[in-house]
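This is the structure I want to talk about, given as structure tokens.
All protein chains but one are shown at their positions in the complex.
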Amino acid sequence: MSATSPTEPGARLKLVSGLLVGLYALITLLPLLWIIATGFKSSADAIAYPPKLVFEPTLEGYVNLFTTQTRQTPEMLAADPPTTWYERIVSEKGMVIAGPSRFGERFLNSIIIGFGSTFLSVFLGTLAAYAFSRYRVPLKDDLLFFILSTRMMPPIAVAIPIFLMFRTIGLSDTHAGMILLYTAVNLSLAVWLLKGFIDEIPREYEEAALIDGYSRFHAFVKVVLPQAATGIASTAIFCLIFAWNEYAFAVLLTSGTAQTAPPFIPTIIGVGGRDWPAVAAGATLFLLPVMVFTILLRKHLLRGITFGAVRK
Amino acid sequence: MRAFLTGLLRLRRGPWEMVASVLIGLGVFMLMQPFALVAFSYSFIVMLAGTVMFIIVSHFPE
Partner (left out) sequence: MPETVIERAAAATPAQIARPLRSLSDRALAWIFIAPTIFLLLAVNIFPLIWTIRLSFTNFRANRPNAEVQFVGLENYRRILTDPDVWATMQVTAHFLIATLVLQVVIGFALAWLINQKFRGNDLWTTIIVLPMMLSPAVVGNFWTFLYQPQIGLFNAAVSFFTGGDPAGFSMIGEVALAPWAIVIVDTWMWTPFVMLICLAGLRSIPQSIYEAAECDRASKWRQFVTITLPMVLPFLMLAVLFRGIENFKMFDLVVQLTGGGPGSTTELTSITLKREAFEKWRTGYASAYAIILFVAVFGISSIYVKALNKVKAR
């Protein structure tokens, strides 16, 4: 479109729009920047009044996040001087490291359950989406609506019987149980999104392959899958982000071995009041991967969050 | 309006879905309104009726 078009917004309107949107973006960003900044503050700086914008960065929060500590007398500290940088940070407060904290385990649980359920739901979802896209399936609309409606259910309402079911068959607080549950929840999203992506691949490609003597299954593997690769990848990231962020099921159905990070991070407590730098450090490590993925995904965002209803 | 009524009589999907949607909306409003406890008590029946009706009429021909 040329710059002289009557519908092109004027330069002043553009400038004002840019300023307003930029201002809103900064306000949006502020809490997130505050989380990251608090992670690098000392405990005193974190609760200073007025809130400190300029501070001396320290890794104290991260050390507190990954370790459990006990108080030690000055004599004992002098007798056994710290050897590493993290021991030095801890000993300045008159403490020694007693051992690793639970955070590492919980983070690992998030990774295992996130990737496990993502792999399963994308695998099953691709198969189902292909069938829904290419074959005449009886009651297709009803099945698709059924699949979507399972996603709409309130998690707490579903959690009551799932809690009883898992207790009966011994799946409560296990990785397998959580992977299965998240797979079921993500499957609806995966089927709807992938169906949209596969619908967009022209049928002629497969038909050409069929004429060349490929079987249906072979054509699916060799022609459709490579064509849908981008769609499959973005679907996978959406599933991963959902499983990564999920809280309601995790807090109700896990307590120890399979607990993920979202229910764990709010329970981080320091010595004497909440250790906000440690909480912020945990939150930063937990949120940063999603922020990176969001930036990578920005072209597919709308499609993912509306079940493929809105394309752009 | 005329088309709507003939659609209802001929069991067409569009107008019947509209009726079911209105019923569901009414039920949800009754569930959350601050005016009368009686309306709250009957909200569930209305929502259930609307939802069941929606499932049935979505199989009517266009």
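By written order: A and B. Residues from 1 in each chain.
Throughout what follows, contacts are C-beta pairs under 8 Å (C-beta built on N, C-alpha and C of every residue); 3 or more make two chains touch, one makes a residue touch a chain.
All values derive from a computational prediction rather than experimental measurement.
Peer 1: Going by the contact rule already stated, which one of A:Met76, A:Leu127 or A:Ala208 would touch the omitted chain in the full complex?
Peer 2: Per the contact definition at the top, the residue touching the missing chain is A:Leu127.
Peer 1: Using the document's contact rule, name the residues of chain A that touch the chain not shown here.
Peer 2: These residues of chain A touch the chain that is not shown: 1, 5-7, 9, 13-15, 17-18, 20-22, 24-25, 28-32, 34-35, 38, 47-51, 124-125, 127-128, 130-132, 134-135, 137, 143, 145-150, 152-165, 180-181, 183-185, 187-188, 191, 215-218, 221-222, 225-226, 241, 244-245, 247-248, 251-252, 261-263, 265-266, 274, 276, 279-280, 283, 286-287, 290-291, 293-295, 298, 301-302, 305-307, 309-312.
Peer 1: Of the residues in chain B, which ones touch the absent chain?
Peer 2: Chain B touches the missing chain through residues 17, 20-21, 24-25, 27-28, 31-34, 37, 40-44, 47-48, 50-51, 54-55, 58.
Keep in mind that, in the parts below, only the chains that are shown with their structure count from here on.
Peer 1: Can you check how far apart chain A and chain B are, centre to centre, with Cα atoms defining each centre and the answer in Å?
Peer 2: Each chain reduced to its C-alpha mean, chain A and chain B end up 38 Å apart.
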